[in-house]
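Removed: one protein chain of the complex. Kept in place: all other protein chains.
As written, the chains take the letters A and B, and residue 1 is the first residue of each chain.
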Amino acid sequence: MSINTDQLDYLAKLSMLLLNETQKKHLHADLNDILQLVESLKNINTTDVEPVLNPLDATLTLRDDKVTEENNREFYQETASLSDNGLYLVPKVIE
Amino acid sequence: MFNQSIHSLALKLADKEFSSVELTNYFLKRIKAYDNTLNSFISVNETLALSQAKAADLLIKQGNYHPLTGIPIAYKDNFCTQGIKTSCGSKMLKNFIAPYTATTINKLNQAGMVMLGKTNMDEFAMGSSNETSYYGAVKNPWNLKKVPGGSSGGSAAAVAAQLTPCAIGSDTGGSIRQPAAFCGLTGLKPTYGRVSRFGMVAFASSLDQAGPMAQSAQDVALLLQTMSGYDANDATSINLPVPDYLQNLENNIKGKRIGLAKEFFDTHLNDDIAKQVLQFANTLKGLGAELIDISLPNMHQAIPCYYIIAPAECSSNLARFDGIRFGYRDENATTLEAHYKQTRAEGFGTEVKRRILVGTYVLSAGYFDAYYLKAQKVRRLIKQDFENAFKTVDVILGPTTPTTAFDLNLKNQLQSDKYLADIYTTAINLAGLPALSLPVGQIDGLPVGAQLIGKLFDEASILNIAHIYQKESQHHLLTPTLFNE
Partner (left out) sequence: MMQWEPVIGLEIHAQLNTKSKIFSGSATNFGADPNTQASLIDLGMPGTLPSLNKEAVIKAIKFGLSISATINQTSLFERKNYFYPDLPKGYQTSQFQLPIVQNGKFNIPLDNGDSKTIRINRAHLEEDAGKSLHEDYHGMTAIDLNRAGIPLLEIVTEPDFRSAKEAVSYMKSLHHLVRYLDICDGNMQEGSFRCDVNISLRPLGEKKLGTRAEIKNLNSFRFVEKAIQYEIKRQKKLLQAGQAVYQETRLYCPDNDETRAMRSKEEAYDYRYFPCPDLPPLVIDDNFITDIKKNLPEPPQKRKERLLTTYGLKEEDADYFVENPKYCDYLESLLTQSNISPKLAVNWFRGELMRAINNENLSFNELKLAPQKLGELLSALETNQISGKIAKQVFEIMWETGQSAKVIIEQQGLKQLDNTDELNEIIERLIEAYPKQVEGLKAGQNKLLGFFVGQVMKQTQGKANPKQVNDLIKQKLSLD
């Protein structure tokens, strides 16, 4: 299988990546090359094979319902490039 | 202090032959002298290192210490370290100072280890040459025209050039073992779930595992002993007791059944590497082990499987890099969509984008079953191949890489060919198994690595076999002459 440029645009939109024409050209070729690489999988018979959900087939352990965190807002927000009064800021969202 | 195992450095620290401060200064000096050439570190923090060393000296003086107290170490730059930049080799995190420390690093800190700095790596651990780093390529200390391997290339180069006695890396599809092989080190990818992933920035969550890189199996065992164990903060870590790896090192390997899978010795493998790996196997036979031919019929599906699953997970794991709460942000965007698209386009390099796009594709509506689901089913078959093999053998032996370290800046190489560098390593991550790479020879002055693969949670056996071999061989003691002062 291979993808066309419309599909590449769609993938770029879904993954929120702005690509210029040169990048698109290269990535388009790369993606199709990679899809070629993984093509052989379709020849493997996987009837009745359970997909792996965890490499060790482990199951989930549960945590007790306890509050263990305290307010560290100022410290945590040091990594944000834009915040005000304890709030993170983003360009205006229109619903 | 040069070319000594951490085991012997620890004995000398305990005997007060030198102090941790002296030892730390020694390595800091070497970093200053040589890392302009190698580019193996992204950050070096002298002040912190020396204060940790001082604290370690005090502990040693008080007699209250751990075998690793006062030993310098370097961490791959995808482990979060509070107060010190954690860049993941990316522009996206070039100013990111994590507000917390990874569980693994906490454990090593508690043992009194001294952090020299954070090492260079392929961007978000995606790559096999360390060339996708935003901070520039790393050179192989054995030959400056060659890559050190990746993605833990900085860690490998730093240990090989003796800028640090040991380092921690992470391995998603071979990222500890391949650079260990290219740089002549002993490096271990533990069983999935053996070492906590909490605080290690995720690339592909079902494959990532942290592990030690050092001179010898003995050093690796020492580090693994301290890194391992259940962490309630990581739901995929496994609550099993940690065996005494050091004690098991000296076990007689007589009668150990070692499997040689024919799929490892295929057309991709360089003939000289094949020869040296088989020689390694024969040495083990001479030490009493039994060699058994086995087959892993789905082994060659590992690369296709891996290059679907790893990108799928990474496309989702890297969605959090949106410039809002941390990381690079394009300040010029005026709409939300532009904010996302520009921030991510500018913050991520090409290889990361490539994998995000592939991952998005294999998960997208209409393609999920054919790619992602199919890959997870084939992964089951690969896992079963190993389970079957381990019914008749104790460990599996093979090459780590198809070639020795390749040239920096290879041009006009197909992406798919680059991905074949992981051909012998990804199956192990897919199956969750532990595997160790160790040096078993050289070709044209470049190290050759062989891989020992163990049963789930049986790191002890592969460390044991590697250690017994290293008592007989000198390969792991060789150092690149360029950095021999």
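The rule is simple: a residue touches a chain if its C-beta (ideal position, glycine included) is under 8 Å from a C-beta of that chain, and two chains touch if they have at least 3 such contacts.
Remember, it's a predicted structure, so these values are computed and weren't measured experimentally.
Within the whole complex, the absent chain has one touching residue among B:Phe96, B:Phe386 or B:Phe483, and that is B:Phe96.
Residue in contact with the omitted chain (choice from B:Ala319, B:Ala345, B:Leu414 or B:Ile443): B:Ala319. Among B:Phe27, B:Phe41 or B:Tyr340, only B:Tyr340 touches the chain that is left out of the view. The missing chain lies against chain B, touching residues 78-80, 86, 88, 93, 96, 98-100, 102, 197-202, 204-206, 232-236, 312-313, 315-316, 318-322, 324-326, 336, 340, 360, 363-365, 368, 372. Counting over the whole complex, chain A has residues 14, 16, 53-54, 58-69, 71-73, 76-77, 79, 82, 84-95 touching the chain that is not drawn.
By definition in this document, only the chains that are shown with their structure count from here on.
Once the centre of each chain is set as its mean CA position, chain A and chain B turn out to be 23 Å apart.
Residues 96-99, 191-193, 206-207, 232, 235-236, 238-239, 298, 300-301, 303-305, 307-308, 315, 319, 322-327, 329, 331, 333-342, 344-345, 348, 350, 353-354, 356-358, 360-361, 364, 370-371, 373-381, 383, 414-416, 419, 429-432, 456 of chain B are the ones that touch chain A when the two sit in their complex. Against chain B, the residues of chain A that register as touching in their complex are 1, 3, 7-8, 10-12, 14-19, 23, 26-27, 30-31, 33-42, 44, 46, 49-56, 58, 60-61, 63, 72, 75-82, 88, 90-93.
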